[in-house]
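Left out: one protein chain. Kept in place: all the others.
A, B and C are the chain letters, set down in written order, and residue numbers restart from 1 in every chain.
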Amino acid sequence: MNELLERLQRHFDVNNINVLKPGMTTLKIGKDSAEILIRELRDREGYTHLNFITCIDYIEDGIFTLVYMLHNYDSKHTLGVHVDIDREHEEMTSIHTLWAQAWTYQRELREMYGINFPGSPRLDEDFCLEGWDQIPPMRREFDTRVFSEERFGHREGRHSEVPRVHMKMELYPKRGGDEE
Amino acid sequence: MNLRDLLSPFFVWQRAFEKPYTSIRPTIDRPGAPAYRGFHINVSEECVGCGSCHSICQNHAIDMVPAAEFEGRTGDSGLRPRFDYGRCCWCGLCVDICTAASLRMSNEYAWISEDPDEFHFTAGVDDKPWQNNEHGYRRAEGYHLYPPKRIEMDMLSPDESVQSFEEVARGYSEAQAKLEADRCVECGICVATCPAHMDVPDYIHSIRDGDYEKGLQLMYRTNPFPATCGRICTRRCESVCPVGILGEPVAIRWLKRFIVDQVDAKDYPRILNDQIIESGHRVAIIGAGPGGLSAAYYLRKKGHAVTVFEAGETAGGMLRYGVPSYRLPDADLDKDIAYIVSLGVDIRYNTRIGKDIDFEQLLQDYAAVFLSTGLSVPSNMRIQGEDHARVLSGLQVLADVASGRDPGIGSRVAVIGGGNVAMDAARVSRRLGAEVTILYRRRIADMPADEEEIHESQEEGCNIVPQAIPVEIIAADKPQQVSIKWGEAEMVQDPTGGRPRPVLQEDRMHTDTYDCIISAIGQGSDLDFLSKENQQQLAIEWGKFTPGEYQQSALQKVFVGGDVANRTADAISAIEDGHHAARGIERLLNPDGFTATQTDNTGEPA
Amino acid sequence: MTLSTGHSAALDFAQPEPPDLSSGKYVKLWQGPQHPGITGNMSLELVLDGDTIVSCKTHVGYLHRGFEKLMERRSFIQNFTVVCRIAVPEPTFNEYLYSHAVEEISGIEVPERAIWLRTMNLELMRLASFLMWIGGQSGAFGQYTVPNWTLAYRDYVLDLFEEMTGARIYHMYIVPGGVRAGLPDGFEERAREIMKGAEKLLDQIERVMFNNVVFKARSKGLGIITPDMVDPYGIVGPNARACGLARDIRKDEPYLAYDRLDFETISGNEADAYGRAYLRLQETRQSINLIRQCLDHAPTDGPFQADMPNVLHWKVPAGETYVKAECTRGEYGYYMVTDGSEFVRRVHVRGPSYTHAIAVMERLAVGTNIADIAGLMVSLHTYPPEIER
Partner (left out) sequence: MIKTLGTEDTLENAGLTDEEQQLFSNARPRAYEPYPIKAVEDFANWARANSLWILAFGTGCGAIELRPLMTARFDANRFGVAGRPTPRQSSVFIIGGYASVKTLKRIIRSYEQMQGPKFVIALGICPINGGMYFDSYNTVNRFDQYIPVDLYITGCMPRPEVLVAGIMELQNKIKAGRCDGANRYVENFDWYKANQKKVIKNWDMPDYNW
């Protein structure tokens, strides 16, 4: 395991190596060399299985972290490759030539986060949504509850009381903490 | 293709001879499994309406709605869960979290309707056929969604504690406090029960956040004695804490103490940031106990010039003289008082109303008077010989010890009484090296003292003799000693339904000799400073006031509070009286700017 | 057997050029979303030349509920009730993986009894799911007897679930920290009886379905997956095992009590629809065996839940993990990132159908007869809700 990481560190600018548990490690690499690293892992290091591609929205840092989870069946080791991309320029090299299912993930990320993968097939086709007219729904700033209430509405006739407030109103309306 | 493959499908026919397994009337023949998660049942009498079910429901399927009165547990909020079966997913988390275990599930599952607006019901209130169903999901034994046991407070061992006046409860560590604060379900039922209506869930929340300064601010909104109450409060809040129904209540008092312990006294002005804009009004307060000082604090915050008249040498009243320092160290009481004084409250010590200043004079000089003189006169036992020199009052013993004087109790002491003062006197005597016997008229379970106090005094070696009625005090052979004649009592049921009465058994009399007898059977008020005329006007009954709205007495300018005006006679009630009187005085002095506390009553789920 | 699973340059998974529909030679046909042959809604946009498929596009999203978004605004305890809805025929895998991910990040040790109960629950689920699948596969080839048997028998397994967990479909039994209850009285005997019946049923099915000349004729040679396709297409589970790769997470990276159970990874050597179906039949039997072992070994007393903080304001420390389990269709995984707050930062649910129903299906469908497309779809054991979540 350590040899692999050493090798990777020698050839690539990987950082933030994080051993999550035996059999699973994550590392971070720059956007430009990510595709080469993943290709290298697949072809030379035996990480032949792509578990998934996903994205984490760190809106407070202004980045999307793409996660490529690769698995090596021989060493039973899983390697998570993290790639930070700018939230404003959300674009990433496509890896659809490496795995057959990669373009599906990229299509999903396009729809759910708005990330562009130039060259990836059927990228702009609807995947799960149809006629979506809002910001991509998985972005953190999209509030699904507010949207649902506005567009779909709820049945009327619901009202709930907070025990504490209710008891104050009923039992000691003039006492308790004064409003500042 | 071979013949076997061709023929094998026809084995299907063998099934024709098997017993059919169609259920003829599915809904009737097939009830849900015994532990099926079907429609909800709520035992309304057990429910306290804490709203934990509402908080945990991820679908916002539960509304808390006011329901008709139930003979429920104390602290019942009066709300009951109302279910929206257009939302509920029957996960049963509400059953799992239910603090009172009143919420259950039946194994009924069929509800068909044409009207989509019909799928609402208040479990246990609306009549539903499954309310009395015996089957259905119940929380399994040993399954908890919050820790039922409280975090133990470190205590000095009884052997150590009797050696000195050092504080017995050592306080929570930060880790312990966070774990204990984590147990709170944030229902807020305690807020209603707390006489001062402290924002308990909010300051417990601030512990979880590690924001103790905010916690302190929250506490000062309703209570300027947090360090004191964090140690000696009678904590009625804990008696209604729903977490305590199935487990142990959240240690609200210790958590309050923890917050105060985390904040240094010199940071108080910065944190509390009480801005005072002088109003020009002058208010007199009689008595520098918790009630008087609480009123002083809130009046001072409103900008009034406050003068407190105190008969004793120091401020604190009963907290100072009546509570021994192993329960409330002087430093902590001073922490609270010093902050109140720092706002510009003028305390005139050694000033007795009626002797040094006339009450009528106060009424003339000040815009309002708050009267909280407390109960300072020990009650008599009303038995023969009780004026013997070796019969001491519990209050006097405590005051002597608090002031650093030797009460001179000797080495064998009998304490008469079962209240907190009796326990304190007994434990103080233990610390002074005496062997202590406590005589109490009723059973131990009937003792008005805190259970914890009773337990700790027993642990420290006080011998409690219950059902013992003092009959006579007799002079002993030696002048430093005194004898007491007492008789055993039998508890007799009261035919009118009151609590059982002890009845003296004439044939079982004992006489014991002690170095002194400490009488601690209660205290009365000293209102001699009021003229007869005033006493009549102020409607005093049994030495106590019965205040009106905002603690106002029959005299418009006079407000009353503290032990002298309430039944509970504990610090937290006095503090609230002071706070409420301050509100009343504010209303009197500044009628235009006054608004009663209002909070919006919306319960929209977050 | 060593097989080459490396990525060969010859494999080309570029998207084929769309056929020229205006030529009048082709017919475009939509299959789905309401196709009765599959579990869940998914549609195939097929282009036919005669009755041969020349191009296939999978369309999903009919069941998209945005679980990953919903989970980001629910607390950790609330999420466990949501996750089981992701895959209706196999909710417990979601429950287990979600709970396991939370436990792993927050360092909660699950008691022994809960481990065994979880294992048993998962294997019962596998049995129920396979029974349903066998029915689906048989029905897709026009035999309606077997589905009626298996679905009716699956109901008995659901009865066991009802007793054990309190619900038929959405069990919500495996919670972060353990399970919600022990086994009810008499459960073991009833379970053993149902296992016995299931075994008998599987023998009958083998005879009626697998020896059936029509089934054989239609499923043999259909949708062949070659070993060199496995990794490039991300094929997992029985689909991969059927072509000879002995890959089973239960054996390779054991979780729960699988390292203490006696079983062998089953792999086949015919990677067509028939081979896959037969392999699944074997795995169903294996599952029955595993349930029996669980019944033998599961402790009957002791705690079934770890000490938990107050779940109403449970903050899980910041962390990241990927946990996976072998569900009936292969590797099911939960990737979880937490940030120390009361809410999860990100959960990604990896369902095996994601690749099977799209990339693999689109490739295998080409050249297939239109009549076999439903059978092919079922033989890949696709389940749309886990694709779109």
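The rule is short, and it goes like this: a contact is a pair of C-beta atoms (placed from the backbone, for glycine too) under 8 Å apart; a residue touches a chain by one contact, two chains touch by 3 or more.
All of these numbers come straight from a predicted model, not from anything done at the bench.
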Partner chains on view for the chain not depicted: A, B, C
Residue, one of C:Asp155, C:Asp228 or C:Glu270, that touches the chain absent here: C:Asp155
Residue among C:Gly61, C:Gly330, C:Gly351 or C:Gly375 that touches the chain left out of view: C:Gly61
Identified contact with the non-displayed chain, of C:Arg73, C:His297 or C:Arg363: C:Arg73
Candidates C:Val88, C:Val213, C:Ala246 or C:Ile370 - the one touching the absent chain: C:Val88
Residue touching the undisplayed chain, where the options are C:His100, C:Arg168 or C:Arg292: C:Arg168
Candidates B:Cys88, B:Leu343, B:Leu504 or B:Ala554 - the one touching the absent chain: B:Cys88
Chain B, residues in touch with the chain not shown (by the definition above): 20-23, 26-27, 30, 32, 59-60, 84-90, 109-116, 119
Contacts of chain C with the absent chain, listed as residue ranges: 33-34, 36, 39-41, 61-66, 69-70, 73, 82, 85, 88-89, 132, 147-148, 151-152, 154-155, 158, 168-170, 385
Chain A, residues in touch with the chain not shown (by the definition above): 128-134, 137, 142, 144-145, 147-149, 151-155
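In this text, only the chains that are shown with their structure count from here on.
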Separation of mean Cα positions, chain C and chain B [Å, integer]: 55
Whole-Å separation of chain centres (CA-atom averages), chain A against chain B: 49
Contacts with 2+ other chains: residues of chain A: none
Chain B residues within the chain C interface of the complex: 1, 4-6, 8-9, 11-12, 14-15, 21, 32-37, 52, 55-56, 58, 89-93, 96-97, 105, 137, 140, 142-147, 182-186, 208
Residues of chain A that touch chain C when the two form their complex: 18, 20-21, 23-24, 26, 42-43, 48-52, 54, 56-57, 67, 69, 73, 76, 78, 80, 97-101, 103-105, 121-122, 126-130, 137-138, 140, 142, 144-145
Chain A-facing residues of chain C, complex: 5-7, 13-15, 60-61, 64, 66, 68-70, 72-73, 104, 231-234, 236, 247, 252-253, 319-322, 324, 331, 333, 335, 337, 345-346, 348, 350, 354-355, 358-360, 363, 388
